[in-house]
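Note that one protein chain of the assembly has been removed; the remaining protein chains are unaltered in position.
Letters A and B mark the chains as written, and numbering starts fresh at 1 in each.
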Amino acid sequence: MPEPTPLGTPAPRAAGAPRPPLVARLRSYLGLGVVAALAVVAYQSTNFDLASLFTGAADFFSFFGRLAPDWSALRIIWRPLIETMQIAYVGTVLGTSIALPLIFLASANTALDPISMLVARVVLTILRSIPDLLWAALFVTLLAPGALPGIVALTFFTVGVLAKLGSETVESADPGPLEALRAAGAGRNRTIVYAVWPQVAATMTSFILYSFEINVRASVILGFVGAGGIGQLLYTRLNFFDYSGVGAIVAVTFVVVLAVDAVSVWARSKLI
Amino acid sequence: MIPSTVPRPPAHVRRTQLFVGALAVAAVVLFVLALLTINWPTWARVQSGLTRNVAPLLNGLVRPDLKTFPLAWRSMWETFHMAVLGTLLGAVLAFPLSFLAAGNLLGGRPFAMPGKALLVGVRTFPEILLAIIFVAAAGPGPTAGIMAMGLHSIGFLGKIFSDVIEGIDAGPTEAIRAAGGGPIQVFLYAVVPQVLPEFASNVLYRFEINLRAAAVLGLVGAGGIGLPLLQRLQFRRWDEVSMLLLVIIAFVVTVDLISSRIRRRLV
Partner (left out) sequence: MSHIAFQDVEVTYPGGLKALKGVTLEIPRGQFVVIVGLSGAGKSTLIRTVNSLVVPSKGDVAIDGASVTTARGAALRRMRSDIGMIFQTFNLVKRSSVLRNVLAGRLGDVPAWRGVLGTFPAADLAFAHECLARVGIPEKAFVRADALSGGQQQRVGIARALAQKPSVMLADEPVASLDPPTSHAVMSDLKRIAREDGITTIVNLHFIDMAREYADRIVGMRDGLVVFDGTPAEATDRAFEDIYGRPIDEDEDLRGA
């Protein structure tokens, strides 16, 4: 379903830059060389079949032709679709409430002490490196199939997504008010509540909405590994070659996800 | 101090407070409603899952199976190579498309619309869904995964590329036109140098995302480390799962570190 719009457009580069010196140019040629070499190695090791790019693409589009939706499937769609949204929402809320304290622990300007800061950073880095579906597959095996592993998976996933964005924001907060509060005898909690939180609240809320958007899209596919939601239905329909059913599911899901996305993007634009 | 002397906030402040409060209450109510209506598994089911698996999982996590390392290492390299090709494929195809979709270069807004629509359409579907379709169409294996990632990345990169192009400074373009340069000179000497660092940085960022995606594409048979992992999960070979997870984490963290370092120097 639609990719959330990236956060913030990169700033344009300074205009009319003079031609870079020789060393810089050599370095960029070196970079190109490395990329080319990587591509060749990758091409060989994966036996990538460039020709099938065209035959595959042709199949791909003919496949779409068979997706003409069968709207009678609507009857069985709505329940798992609601479950999908529930998984995304509950996962986002739980993930956020775990992520927030961790973010303040992991940011240099709000950390308790160097050791817990390091621990928090390591934990967050590890969480961040594991993709959503992997979490889901893990918890399906560990707990039981259904919505529960989906929620737990998205909770962990959310912590990973929010952590990096969040602690970068917290660390870039204006240090002036923090110092003022420290000078007034405020402890860590009071400094966070009065000096840091007001500075980062809008950005942080926008990040939470952003991870909700990501989670909604993730929750659609969690069912592929048995973690509840519309994905489970989609997967069985696909396995039964019921392409018109698949068409209906994809179409409805697409519309719902787009709608959630649109609302969230609009809310984010209001925030900053 | 008499509390009654405290001035009340003006109306617009109270309205904002009320609105934010209402939103917060709605969020909590929704959360509780969701908790109440979700189809939870029975506690006995969860408990049996936990008792059967947690101890072996922890056991496996602290004692990863060393014999699985060669397999893990090989599959992770395949995953890495898939991500490389998928990202390159996406970048190469997104490049021309993004110029079509940008409103400020080729003919302007009306021409940009179809380009933009194409980009949105292409990233409408998650790569795992695309991968399922490609596996159905072209058979299982890395090729399906690479194409799924490539197709999906076109949408993502194309959108960012065209935003970058729309944000460029018109000065150099005009300077080269004023000096008698044609569209090719303008493109080569004014547009490309301005956008290239941003492009490269975003391609790297997408590569970080794709590496994670590639690690799960195997779950639907599209190559990479996902399939061996899923199999071992299903057979609850926790020590082997643990080794595979360790390799994934180490690989992804290392790539992230290198990539973000390069990105910082680019922009």
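Side notes on the structure shown:
Just so we're on the same page, a residue touches a chain if its C-beta (ideal position, glycine included) is under 8 Å from a C-beta of that chain, and two chains touch if they have at least 3 such contacts.
It should be emphasised that the depicted structure is a prediction, and the values quoted were computed from it without experimental measurement.
If you put the hidden chain back, the residue from A:195, A:222 or A:238 that touches it is A:195.
For subunit A, the residues in touch with the chain missing from this view are 174, 176-177, 179-187, 189-190, 192-195, 197-199, 201-202. The omitted chain makes contact with subunit B at the following residues, 1-3, 5-7, 9-10, 13, 17.
Please note the rule applied: only the chains that are shown with their structure count from here on.
Each chain gets one centre point, the mean of its Cα atoms, and the points for subunit A and subunit B are 6 Å apart.
Those residues of subunit B lying in contact with subunit A across their complex are 27, 30-31, 34-35, 37-41, 45-46, 49-50, 53-54, 57, 77-78, 80-82, 84-85, 88, 120, 123-126, 128-129, 132-134, 136-138, 141-144, 146-147, 152, 155-156, 159-160, 163-164, 167-169, 171-172, 175, 193-195, 197-198, 200-202, 212-213, 215-216, 219-220, 223, 226, 229-230, 233-234, 236, 241, 245, 248-249, 252-253, 256, 267.
Subunit A meets subunit B in the complex at residues 1-3, 5-6, 9-17, 31, 35, 38-39, 41-43, 45-49, 52-53, 55-57, 59-60, 63, 83, 86-87, 89-90, 93, 125-126, 128-134, 137-138, 141-148, 151, 217-218, 220-221, 224-225, 228, 234, 238, 250, 254.
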